[in-house]
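Every protein chain except one is present and positioned as in the full complex.
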Amino acid sequence: MNAKRPNLSVDVAGIRLRNPVMPASGTFGYGEEYAPFVDLNRLGAIVTKGLSLNPKAGNPMPRIAETTSGMLNAIGLQNVGIDAFVAKKCPYYREVATPVFANFFGNTLEEYGEVARRLCDVPEVTALELNISCPNVKQGGIVFGTDPKAAAEVVSLVRKANAKPLIVKLSPNVTDITVIARAVEEAGADAISCINTLTGMAVDIRSRRPKIANRTGGLSGPAIRPVAVRMVHQVVQAVKVPVIGIGGIMTAADALEFLIVGARAVQVGTANFIDPAAMLAIIDGIEAFLAEEGLDDINQLIGSLQV
Amino acid sequence: MNAKRPNLSVDVAGIRLRNPVMPASGTFGYGEEYAPFVDLNRLGAIVTKGLSLNPKAGNPMPRIAETTSGMLNAIGLQNVGIDAFVAKKCPYYREVATPVFANFFGNTLEEYGEVARRLCDVPEVTALELNISCPNVKQGGIVFGTDPKAAAEVVSLVRKANAKPLIVKLSPNVTDITVIARAVEEAGADAISCINTLTGMAVDIRSRRPKIANRTGGLSGPAIRPVAVRMVHQVVQAVKVPVIGIGGIMTAADALEFLIVGARAVQVGTANFIDPAAMLAIIDGIEAFLAEEGLDDINQLIGSLQV
Amino acid sequence: MKNYQTIILSNQEIAPGYWRMRILAPGFAAVAHPGQFVMLRPEQPLPTMLRRPFGIFRTGCLPPECSGLPPREYMELLYKVVGQGTRIMSELHAGDRVELLGPLGRGFAVGDNACAKLLVGGGIGLVPLFMLAEALIAAGHRVRLLMGGRTRDDILAVTEFERLGVETYVSTDDGSLGEEGLVTNVLERKLDEAPCAEVFACGPMPMLAAVERICSARNVPLQVSLEAHMACGVGACLGCVVKGAGHSDQRPNYLCTCKEGPVFAAGQLDWGRAAASGEGCAEGGCRQ
Partner (left out) sequence: MKNYQTIILSNQEIAPGYWRMRILAPGFAAVAHPGQFVMLRPEQPLPTMLRRPFGIFRTGCLPPECSGLPPREYMELLYKVVGQGTRIMSELHAGDRVELLGPLGRGFAVGDNACAKLLVGGGIGLVPLFMLAEALIAAGHRVRLLMGGRTRDDILAVTEFERLGVETYVSTDDGSLGEEGLVTNVLERKLDEAPCAEVFACGPMPMLAAVERICSARNVPLQVSLEAHMACGVGACLGCVVKGAGHSDQRPNYLCTCKEGPVFAAGQLDWGRAAASGEGCAEGGCRQ
């Protein structure tokens, strides 16, 4: 046995994280909600729920439904809005020694730009995570993240509006994710996180109604993990910037799959609902795995896929 | 209780099926393999494994891996080739009073056309199911089914080569499945079946190798059902031809979700491996549901989604 | 609020389709308030994965045993088998491991109002009322339980309320137990008899909407306990929202059932819409 504990720290978008494990946006509130279960100082980063320029009401109820080894959600990006976030949520982060990634979105290019600008002078926010899985209301609802040109446009705009490290989060609902990944890299992304949820639907057969009011919702959870691992594998090969792997991570073994295909860090989403302390178990499990395998640095494992 | 048994028969591509339940290609062999467990005369149709012009070797081992509520396969479309199919497998179908759908594919336009032609004079084959989830080797490996123009081209070619009812099976690995669906409808498809498998990957964390030799494989099983239901829902609204729903159907309740969103029939894939008699249970379950709901015809249920 | 990794002490069917599960939970009783809930999950590989929300029926303590077993604090659920998750729960045995997150949410507010306390329960909605009754009785209040159900099988634990000293009035839709008819008819009658009252209700949404109409027409204070589909139970996912009073698309007023509820003062909620929607719970979202 290795007496020294293996190094877990990784660099993402120029930020040193104490370990590669962080929550996925929208599944961990603003962090504070989980403080009774998780010592936030043990996480690699905190990722906020998606923020928008104005407070957003979100979708009607019901908003969630369970599916086989997955869940659908159509929260509708409900959030307090960027100003309330800065005023009411950020002060809490001063007590936490963990970098905060602010996830945000917009319905127009201008909105994206404006949110980015308002986060410039917020010292509590270390980096931006740009969610491009949102419909562009001005361009007929086409999702920013499914068109490489629209994706590049929003990324360069945000890039100019705010100098903080910029992570761009990709949608999996595309024919070729590497095209989008390359477009956002060229436009200035410092890192890429993927994947967001797959669009899905479930029906209550008795009432003949969709199980969620919005009809379709985002599928997350272990069901989607193979799709996520595949996409992360593809993106890692297509770009030079670090990639954060997301999708169905429940255990350390799941997280390791992403790291082995080359993800520099991972985000844990749905698992937080099932076990509020899931991320801590994942961090401990990764450390134990490294020790078992005789590796003294997690960076030896990252991208170690044998093909 | 309704004394009369509810009508289960549906029309797909001009063919009357005794019920809407049939196997998904590649999960039921040529039918004969499951004859010890399933009375083939009880099925709506028999769908063969994917056939190609020449016998195809398929991929190296391992070819399958289980994932959470799903499985990955990379069989590589191994098959006996169209001529051996006609000579050796078709005679068996003469003893079965169930329509046979021949699923087939090609690596070039010409191959698609030639297979279709060779199926012209095969009376045992009732309809063609065209699998367009294959890479077009001549056009740099771009998958026929991910590009509306390529998809339309192969469909019209096959349409001309063979007058039998033509079902086109769509790939889910696209940004907007309705674009492909409309393209193949315009090109002459009599029905659309969807979905084929989602591309996925899994890694053995100890050996750091992909769990299947081909690296990526097709994800099937209940994990993908919400994605499949969503896509069927979209396609049903986008086209006029009947749609056959596929993806993660394990139980009658699962099949009913597809029928309610508007699928005229369903295919059962991975479930056959778990329970060889799964399709019979699904047929019985659909019939029982209709009776419980006081419906005397399955067509009253099809497309009954309340939105 | 704690995540217990603990075991089941017993799990028994008490009426067709209704089960009572006793779970070892040291320290739970001291922090649990009437009307709070837990998120539960069997600790075994399962195809369902989200925790299920359940009201806290009661807490208690097993005395030490001759065998030397020390006293054991427990909490109890009463649950109805409605789908896959509750069916799996009903197949668990004493000794099986479960994960229990709780106590969660905001329970009933027990103020100093001296009027009679009317508890209105519909079916399994009875659950959060038992600890409330215990607290009210302990505080010296007169407590009546109006308990409604479809048939006699849906009337649960009434004798346990009676043992506390609660006056109980049972009604069933089919008259198979107690009075025939809706529990809301009984409520109207009781309020007409003695208008100085405070009402606490839990049950299906149509029942709650009717209770709300009855109480607001008479200016009787009302608290209701709602249900909503939940993922996290701690206010993080925003899956469980209901529309609060004055909610509009322009000025959203969302409330989290899990964190700001499940018990709400009737005045906090948007009843117009909730009643119209006919959903099993008021509709809406999380106020920030």
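The chains carry the letters A, B and C, assigned in the order they are written, with residues numbered from 1 in each.
Basically, a residue touches a chain if its C-beta (ideal position, glycine included) is under 8 Å from a C-beta of that chain, and two chains touch if they have at least 3 such contacts.
Small disclaimer: the values here were computed from a predicted structure and weren't measured.
J.: Can you list the shown chains that the hidden chain touches?
T.: Looking at the complete complex, the unshown chain comes into contact with B, C.
J.: Determine which one of C:Q5, C:Q84 or C:S248 touches the chain that has been left out.
T.: Candidates C:Q5, C:Q84 or C:S248; residue touching the omitted chain: C:Q84.
J.: So which of B:P6, B:G26 or B:G200 would be touching the chain we can't see?
T.: The missing chain is touched by B:G26.
J.: Of the residues B:N19, B:S52, B:T68 or B:Q267, which one touches the chain left out of the display?
T.: B:T68
J.: Residue by residue, what part of chain B touches the chain that was omitted?
T.: 26-29, 33-34, 36-37, 49, 55, 57-58, 60-66, 68-69, 71, 73, 75, 78-80, 84, 88, 221-222, 270, 272-277
J.: Which parts of chain C face the unshown chain closely enough to count as touching?
T.: Given the touch definition above, chain C has residues 45-48, 84, 88 touching the missing chain.
Keep this in mind: only the chains that are shown with their structure count from here on.
J.: Taking each chain's centre as the mean of its CA atoms, which one is most distant from chain B?
T.: Comparing chain centres, C lies farthest from chain B.
J.: Distance between chain A and chain B based on Cα centroids, please, to the nearest Å.
T.: Here chain A and chain B have centroids separated by 34 Å.
J.: Can you give the whole-Å distance between the Cα centres of chain A and chain C?
T.: Here the centre of chain C sits 35 Å away from the centre of chain A.
J.: Among all residues of chain A, which ones touch two or more of the remaining chains?
T.: Residues 68-69, 222.
J.: Would you mind listing the residues of chain C that make contact with two or more other chains?
T.: Residues 47 of chain C touch two or more partner chains.
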